[in-house]
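Omission of a single protein chain aside, the complex is shown with its protein chains in their original locations.
A and B are the chain letters, set down in written order, and residue numbers restart from 1 in every chain.
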Amino acid sequence: MAWKIFLFLLLSFVSVAGIAFPIVENPTHWYEFPLIKGLEQNAKIIFFHVPTAWLTVVAFLMSTIFSIRYLARKNLNDDAKSYAAAQLGIIFCILATITGAVWAKFAWGSYWSWDPRQTSIFALLLIYGAWFALRSSIESEEKRATLSAVYSIIAFLTVPFFIFIMPRIMKGLHPGSADDTNAGPIVNFKMNGNMQLIFFLSLTAFTILYFWMWNLGYKSLIFKDKINKIYTKG
Amino acid sequence: MNIKAFALFKKDFHSELRTRYAVNALIMFIIVAISVILFSIGNEKISQSLTGGLLWVVIFFSAMSGLSRAFVSEEERGTTMTLQLIASPSTVFSGKLLFNLILVFVMNIVIALLYSAMFDAFVIKNFLLFLVTFLLGNIGLAISSTIIAAIIAKAGSKGTLYPVLSFPILLPLILLLVHLTLNSLDGTSFDQSLFELAMVACYDVIMLSASYMLFDFVWKD
Partner (left out) sequence: MSNYSVEAIALNKVFGRRLIFNNINFNFNNSGIFGISGPNGSGKSTLIKIISGLTSPSSGRIIHNYNEKSIIPEKLHNYIGFVSPYLMLYDEFSAWENLNYFSKIRNVPFDKDKINYLLDSFLLLNRKDDLVKTYSSGMKQRLKFIFALMHSPHLLLLDEPTSNLDAEGKEKVYSILKKESGTSIIIIASNEESDLEICSSLIQLEKYKNPYNSVPAAGEITK
């Protein structure tokens, strides 16, 4: 119970601090963020956008790991865990896409410009979408679990290609990307101590939130299975 | 590719000659896809870089219309079990992959020839680069679409899901192929495109080994 209160306080603090702390030219107080050229007030999205993008990747990775475990052990609980992770993954993926697009409208002038990271998250969104479409088309539980596990492993193998080829093929606009000229790699250089602290606190809080939601998600899936089993037995 | 897989390929080839399951749909699809593009362009002159991209659009959608037949036709006729009783999973996958490889190569050669006849702007400056791209790209296309075909055949939802599932898997390959095709159109040297070619080769190898490893799970109930 205590950790839930702690998580609540942490998320509240991160939300308030991330939105309300002022951005000034030369920060002197502990609650002031430095001004980053080219980003200005838009920089605050980092506290919310980056954690969602990070969790999209974590969820995708966990979904694949549990898919592999399912194929190895054929335990339907692993499929439930994989499914719960993917459910959260697609939510965070949509959130990351929207927060990123809104930010891009103000920073780059348009919602969408096929930046390498935008293309990558779009590909991830397509993979999630296809995965759910595949799952909903299969009746039998074992078959659904097996086929979707195979698909998620194959889809996972395409991810490294996006990481390697995107920067070669497309011009990067994204802050933190290698050829970023207007904003610089903010995480390493232009964030000051308190900004980094709040950023990593936010990342931690969102990650704990994710694992809590995932835990609830897969347990409720397994319980639903068990209840159905009791009902069908009569 | 062993003797058994080749025998399976011969069976599929013979069956295709009798039923024309895949080929008829494929030919019509190629004609339709190219003429839709021609109609939508009208009298406009389209740029050279656009023709490079459109080529792979035509190839992707044509592949989606025909390549799933390899497994879906077995599932539809109920002969999946017969195959399971006479061949091991790796034999089946090799045979079907060989069939799709031949189909992809024939299909894409036809598309490329028709395409260069129809579009004046489609002039290849670096032919060697285009040839290697075409070769490696076709192999990757055949591998990925074969394993996805096996998945959708078992999923029981035949046509509609195939492009949906294939697109994210083929996306990195198609992005690379479009990029390489543009390079070959504007005459970029072979050496400057080595990184992308190596990536396409990596894609082929990774997908091939993953498909062989995962096919057992798809094939057995």
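We take it that a residue touches a chain if its C-beta (ideal position, glycine included) is under 8 Å from a C-beta of that chain, and two chains touch if they have at least 3 such contacts.
From a predicted model like this one, the values you see are computed outputs, not experimental measurements.
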Of B:Thr79, B:Thr160, B:Ser189 or B:Ser209, which residue touches the hidden chain? B:Thr79
I'm checking contacts with the chain that's been left out. Which of B:Thr51, B:Ser68 or B:Thr91 qualifies? B:Thr91
Residue list for subunit B contacting the dropped chain reads 2-4, 7-8, 10-11, 14-15, 18-19, 77-79, 81-82, 84-91, 95, 220-221
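Convention: only the chains that are shown with their structure count from here on.
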Please output the residues of subunit B touching subunit A within their complex, sorted ascending. 144, 147-148, 151-152, 154-157, 161, 164-165, 167-169, 171-173, 175-176, 179, 195-196, 199, 202-203, 206-207, 210-211, 214, 217-218, 221
Touching residues of subunit A toward subunit B in the complex: what are they? 71, 123, 126-127, 129-130, 133-134, 137-139, 143, 146-147, 149-151, 153-155, 157-158, 161-162, 164-165, 168-169
